[in-house]
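Missing here is one protein chain; the remaining ones are kept as they sit in the complex.
Chain nomenclature is as follows: A, B, C and D, assigned in order of appearance, with residue numbering initiated at 1 for each chain independently.
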Amino acid sequence: MSRNSANGGANRSLPSRLRSRFEGPNTIGESRGFWVGFAVAVAVLVVYPVFGDGSQLSLFMVLALLGLSLSVVWGYSGVLSFGQVVFFGIGAYTFGVVSINYATPGGITAAVVAGIVGGGLSAAILGYFMFYGGVRDVYVTIITLVSTIVMHTFMAQTAGSEWAIGEAALGGFNGMPDIPLLTLGIEGASYQFIYNPFPMRVIGIGAFEISPFYYLVLLLLIGTYLGLRILVNSDYGRVMVAVREDEDRTEMFGYNVTRVKFVVFTLGGALAGLSGVLYAARNVYIDPTVFSLLFATLPVIWVSIGGRKSLLGAVVATLAVEYLRISMAGELALVLLGTLLLVTILVLPSGFVPWLHEQLVETRLGPGEAGGADAPDASSEVSD
Amino acid sequence: MLELDGVTAAYDTTPILRDVDLSVEDGEIVGVMGKNGVGKTTLLKTVMGLLEPSEGSISYDGTDVTHASADERARAGIGYIPQGRDVFPKLTVEQNIKMGETIRSESDETLYDQIYDYFPVLEERASQEAGTLSGGQQQMLAIGRALVSNPDLLLLDEPSEGIQPSIVDQISQDMQTINDDLGTTILFVEQNLGVIREMADRCYAMERGTVVDELGPSTIADEDAIAEYLAV
Amino acid sequence: MSDTETESEVDSLGPNVRQTAAELATGDRTETLLQTDGLVKQFGGFTATDDVDFSVAEGELRCLIGPNGAGKSTLLNLITGSYEASDGSIYYNGHDITDLDPHERVSRGISMKFQVPSVYGDLSVRENVRLPVQQFADGEERRRLVAEAIEAAGLTGYEDVDAGQLSHGQQQQLEIGMAAALEPDLLLLDEPVAGLDVAEREAIAERITRLNEEQGIAFVVIEHDTDFVASIAEEVTVLHNGEVFREGPIEEIESDPEVQRIYLGGES
Amino acid sequence: SAGEGGTSTDTASSTDTLKIGVLEDQSGNFALVGDPKAKASMLAIEEINANGGIDGMQIETFQRDPQSDNQRYQELTRTAINEESVDALWAGYSSATREAIRPIIDRNEQLYFYTTQYEGGVCDEFTFAVGPTARQQLGIVLPYLVEEFGPDIYTIAADYNFGQLSADWVKVLANENDANVLGEEFIPLSESSFGSTINRIQEADPDFVMSMLVGANHTSFYEQKASAGLDVPIGTSTAMAQGYEHRRLDAPAMANIYAGVNYMEEVPTDSNTGDGGFVDRYFEMYPDAPYLNEEAETNYFSTYMYKKAVEQAGTTEQPEVVDALESGIELGTEEAPEAPDGETIRLDGATHHVDHHMWIMRADDEHNIEAVENRQIPETFLSETAGCNLPENPEQTQYTPVDYYEEAE
């Protein structure tokens, strides 16, 4: 916590200046130790498919993007949205519809973009409808919840042949199969990411196959995480947090609070859309269960359990909760899962990751010296 | 009537009150003064039972109430007017006043008349939501609400804050009247020198969480002496 | 001012409110900065402000007093845009701002401190102050302005403390500091010293006077502490029953028997 | 406890054990139907293992509860295929579930049995849709009801693919039987209030109603129509045989309801209700089980079909097993208790569907079930109308009636 005084204002080394963009009071992880740990974690994820079920982890990482989208919208800007799955689902369906109609590498690449835009645009529309209409607080939560239910009810009944967009039948409750395999690039210069295992041979380990999709998702997840760290530690991020803390007050500083919420909500929608695109691409399938009440609740669970004011928390909790959900078996599985959620939120209300961070910081500094998880240290000034 | 002996109290783990000794006799009006943040509000909350002392004891009316809950103390006759505007914002003015009565079995019309007499605006706005009153009106409501409970010991935390000067004077007089007529014992915190001089029989001075001095009537009459405690 | 501003680096988030405060310090003080015209605010059947014509000149320091419930806070809230006027208009720098959003009024140079302190409790003092400053300053300059604002609020050493943990008086100081850090042309303060001890009252009085004199910020201050009012104000407006009751120099007002009757009491 | 049997490798499957994946809902919206499915699979497996297994190989199982959640189905399907290397997979109640996992099945060329009565039309080289199709379910019950009560039909159906396609089939069959559909209404799966539906039926005043309601919420319809005094006869492909409403609801809510099914616990064949029959064996293994339903029997006999095919192929290698299945496996009443004594059911190799023995089962005022009519009804839509022939023309399509019948539009 004395780093700033050690290498003072302007003449800091390049790595530390670079690092400073990722750091600030709005994120956990201000120390060299954190970044070392981060690098180790990334390295583990890179080699994980050699040992474990990379396919499953790729799903969790896709969902972690959805978790991150809620973390920005809710954890950093205070808008508790139950509708991230709407933008997720719209992203997924848009990707499906566009790619089925234009099943060439260029078309599929465009479908990815369309999915992200679709997620963002639908969030923009809903956001405009709400925020510029003066809807606030729990009313936002319920409007987004109702939007989810509307989507679920509506999409489930699009089974008839009249519900087709070009070649793509929406397929109702049965969903949309026949989505082309995710391929990025243009004709002649493209790469297919799904069902295209890449054979590897490592001396000492042997031969195995790795999934390019896994690494695509890993890259996107790390990129998104770091990108959001920059965002939330920027001036704009500070305003987002101010909006979360007190909207009226922030308005009184001349900030257009409505616009901030609108912009962040749209960004969150685009991110959820990206997650949806990857979800549909991975499963080569999408159906309306993504709009179900259960699925809509999950992001709120991940982000609450991980720590809503922590991007890292959203990621870690998504991976952990989804792993547990899939792998717990037997009659008592749901009882145990329920108990786990209940106890975690009661005992660690600010979330698991901030709690862990606090423990680590405290053991490092000794009790009494440590601030709270989000307590700023002197180094926060460097993020200016 | 009230006796604090070596009371230490903390929010979470940070100690705020340290080893406070203080006593109030039956029928007295005792002031507490001190700079911002020395722990005056914390002292009153501890007396009221909203904060449990970690050490020391509190006795009220001869019984030990150190570990009694706030509502028990309220039923035992301690009334409290919190600092700031702690009215129930979504209840009407009338309901707020009725809340003051919850500890008594039947309502006393004459008390109402008296309160409306002091603060006519409360009667005019009986069915307005308390949260929409002006700052000063809320403060009046808080006082009126405490008075209907007709407490034996009344705790007042900066009653003059936000109140127009003419009513501040009136409040000091009214408190004395209540003290005279009903025998209500009063322990109050104030920043307003005038109010302290006007009301207090005796006064404690606090610094950094503890009582550092006790001022008798003669000292209280001396404006400069009080200013010293509040200013330095 | 901001209607004429052409600065290229206006942050997309907020206003550029820096320039004019300094300009004003040297400028002409008789120009009308704010003018309300027949301003009415009704709550249900109750009229809180009734046809109020109220004006503040550039660089002026005006106090607003009056009985509890006279409509003082309501008037300030109308000026900031927190309340929508039932009738009447508000002019600022000659422009009609009656229908502007609060944040737009701030970007034109009006800043306000609420009656109840409302700093960002979970953010550090530094983060609190940085929020207004970052709108118009970057890098080294920002650092300097933040440090200055913290120092002016007497909070040096508390930079990394959560604002919610500050004492009442410190929060008031911080809030004034944040409002002033916007370098507004007009700063509205609702009971800035309520609940403060004598020493802190003096500190805030001094602070207000200095901001007014050195930076030319015009003030409207609501306060019930008459000593405090006397120590800062030149001009006083008395509201009563939602209407402007008296207006004039403080000495005149204090000795007005009608004001004494409705507000000051006996021979206070 | 993933993979109790340890991760089996490709080579292990051709030795002394083989592995079957069973993914059926034991919680969630479809648990009522899914739970007996899982149990019946286990019954068949235990019987086979007790009798020396398949070609001397004992059957291991990979069994999980997908909780009526399609995402979970997809992951468990991947696990079953990639981690557990199952030799054959049974999975899913609803058509939506089937479609959710079919891309994974097809991509991995996994032998898959879908054992629910469904809308029909799936022509997929890796999928054996061995439950009766809408044409078979409605094919037995609808003509009978037209004959008995008259030609005017009102259709109510679950508002998703199964319901909508089934409603299309009602129109096709009405046309073929000189009946007419007065009206149809599709009900969202989440709906459980049927006041307006009941009024609309009364307003249309049909001779009988065809009901293809699905899931726990829709069950409420029957009690609500009874308490509203609506006593029109009802034909159904979904009620009673799947969710045993005649056992769960107080009589006479289900009175005068006619179910077109290949099986239900009350089907009066000797091998079913006789001493030591299917019903006895099931409740001996699961004394607390509430009911033995239509899909359970399908799981049961299809496990025996698989056994026969493996024995015929002499290997568990999936392409060879599929070839054996496509040769046309036949089962008698012992393994397929829906078939009366002396009759058989047959897997049609061209379409991967089964020529079922269909029954009309009627509930009376006391909810006693009687068999009104029964006969074999072959699958015809894929084989005759759509021309599905998988051994010759491998494909992964679902055909729908609108493409072939004007009246379905």
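Operating definition for what follows: a residue touches a chain if its C-beta (ideal position, glycine included) is under 8 Å from a C-beta of that chain, and two chains touch if they have at least 3 such contacts.
As a convention for this text, contacts and distances are computed from a predicted model.
The listed choices are "Succinate dehydrogenase", "Urea ABC transporter, permease protein UrtB", "2-oxoacid:ferredoxin oxidoreductase, beta subunit" or "Phosphoribosylformylglycinamidine synthase subunit PurS"; the UniProt protein name belonging to the chain that is not shown reads "Urea ABC transporter, permease protein UrtB".
Which of D:Ile48, D:Leu249 or D:Ala386 touches the hidden chain is settled by the complete complex: it is D:Leu249.
Among A:Ser20, A:Ser122 or A:Gln157, the one in contact with the hidden chain is A:Gln157. Residues of chain B that touch the chain left out of view are 45, 48-50, 69-71, 74-75, 79-80, 82, 86-91, 95, 98-100, 102-103, 145, 149. If you put the missing chain back, the residues of chain D touching it would be 27-29, 31-32, 35, 159, 185-188, 190-197, 199-200, 202-203, 205, 216-220, 223-224, 226-230, 243, 247-250, 253, 288, 290. For chain A, the list of residues touching the undisplayed chain reads 74, 80, 129-130, 133-136, 138-139, 141-143, 145-147, 149-150, 153-154, 157, 293, 297, 300-301, 304-305, 308, 331-335, 337-343, 345-347, 349.
In this text, only the chains that are shown with their structure count from here on.
Listing every chain that touches chain B and chain C alike gives an empty result.
Chain D has its Cα centroid 76 Å from the Cα centroid of chain B.
Centroid to centroid, with C-alpha atoms defining each point, chain A and chain B lie 51 Å apart.
If each chain is drawn as a node and touching chains are joined, the picture is a simple open line.
A complete list of chain pairs in contact reads A-C, A-D, B-C. Of all residues in chain B, only 34-37, 83-85, 121, 132-137, 139-140, 158, 161-170, 191, 193, 227, 230-232 touch chain C in the complex they form.
Touching chain B in their complex are the following residues of chain C: 43, 66-70, 72-73, 115-116, 167-170, 191, 194-200, 202, 224, 226, 262-266, 268. Listing the residues of chain C that touch chain A in their complex gives 11, 13-15, 17, 80, 82, 101-103, 106-107, 111-112, 114, 118-124, 126-127, 130-132, 134-135, 138-140, 142-143, 160, 162, 178-179, 182.
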